[in-house]
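Of the protein chains in this complex, all but one are displayed in their positions.
This part shows chain A:
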Amino acid sequence: MGATFVGMPPFPEAARTALADTRLRRNLGHATATIRAKRAAVVAELDDWEDLRRQAAAVKDETLTHLDEHLLTLEAALTERGAIVHWARDAADACAVVAEVARAHGIDEVVKVKSMATQEIGLNEALAARGIAAWETDLAELIVQLGDDLPSHILVPAIHRGRSEIREIFRTRMAAAGRPAPDDLTDDPAALAGAARLHLREKFLAARMAVSGANFAVAETGTLVVVESEGNGRMCLTLPEVLVSVVGIEKVVPTYADLDLFLRLLPRSSTGERMNPYTSTWAGVTPGDGPQEVHVVLLDNGRTRALADEYARQVLRCIRCSACLNVCPVYERVGGHAYGSVYPGPIGAILNPLLKGVGSDPVTDSLPYASTLCGACGDVCPVAIDIPGILVHERVKVVDAHRGDRPKAEALAMRAAAWGLGEAGRMALGEKVSGLVGRLPRRRGMPGGRGALSWLPFPGSRWTGARDLPTPPVESFRAWWRRAGRDEEVRR
């Protein structure tokens, strides 16, 4: 695996590259529009959707407020049922635990059920560096892995790929990873799925160890839950002798009954289904049935940093449904890679800065600005995370983190604007100057009679590159009011 997000350019630059990819834009536009419509239809079926959102947010908030207690309860329940619990402070800790389990059993090949947590910590790369091959068994993850690519979406990692591209990846890459694709493979979705099925079936039957994540972890019972559409997860969870589950500490819910809420909100929000096809639960070890050694790695990796932010900690409510990606007009046009993380879209734009902290790397600092603050993400979020509010909150943190630096052009412009607009007299003076510009001879006009500025020097060129700007009016509103508006007779 050569693909990695490390060293990506900041968002605006990465977005520019993505926007030039017409195939990407067509694939994304089509896929997000389809899934948006499906989600909207199934959400509209429920008249208590808003209640469910509020309840889910409340359960998550309560859990986060007492996270330490719930985690200890979870650890005790897991241990009692025969699982071995590990605490991982960061990615390196977590990867080391998984590698050590594999090494102890002399295992050099593991199968994986799609897991955001293991993507986040770069587990595949860490295992590869120790001579252990990790095979993704989720269809879309398989496409991404075989293509030596990066995921572009939380739920549909290969959303940026069309079926002809997928056929090409299977034809050229599958053989090196195991069972080759059939010679007569077409780009028919059923044929592609069939090829993946045969390829993966060999992996499942050969694997002695599996790695999973979990959508939820029930504290009181020590139950882990995976929600999926293909059944590959169930294969991973039941066939191998050894199972290691890497679970973010925010995945905990207090009771089994709490699952009810989330299993109603998640599928409708994510795939637009009333219920997901497979929900698997597992707890510890059952002699003679399933994995005989189960490890659970409870992962921090920045989550306690996010938790320390009293307002923004609600980001840890996230159940990774990706509804916010599918409604985001920015994501729809640039795709996931531009965000430089396994968590793209609006949630990635707040989650990454909260997990990593702002002020140290330009990619992370660019993310809170990768939004127009249109608010569509906040409206669809099934756990009611105030994503637009947190975007602004993180922008403030980015600006504050750089207040001690030598001020860049933007900071100077903001200070100048604040001064110019801080007092009415100064603003009026500025308008007199702009009014003079408005009196200059017009080269051409906009519909309605205003003159148009079609070229401005940098940084104005960032506007006029593709957009005209009306010439300033000769008379400002303020000037009109003083001259005539105050005493104007009512027009009927």
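Here, contacts are C-beta pairs under 8 Å (C-beta built on N, C-alpha and C of every residue); 3 or more make two chains touch, one makes a residue touch a chain; residues count from 1.
Convention: contacts and distances are computed from a predicted model.
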For the chain that is missing from this picture, which UniProt protein name fits: "L-lactate dehydrogenase complex protein LldE", "Multiple resistance and pH homeostasis protein C", "Ion-translocating oxidoreductase complex subunit C" or "Amino acid ABC transporter substrate-binding protein (PAAT family)"? "L-lactate dehydrogenase complex protein LldE"
Using the document's definition of touch, tell me which of A:51, A:202, A:260 or A:423 contacts the absent chain. A:423
Among A:257, A:396 or A:436, single out the residue that touches the unshown chain. A:396
Contact footprint on chain A, counting only the chain that is left out: 11-12, 15-16, 19, 329-330, 333-334, 368-376, 378-379, 392, 394-400, 410-411, 414-415, 417-418, 421-424, 427, 430-431, 434, 446-449, 452, 454, 459, 462-463, 465-470, 472-473, 475-478, 480-481, 485-486, 488, 490-492
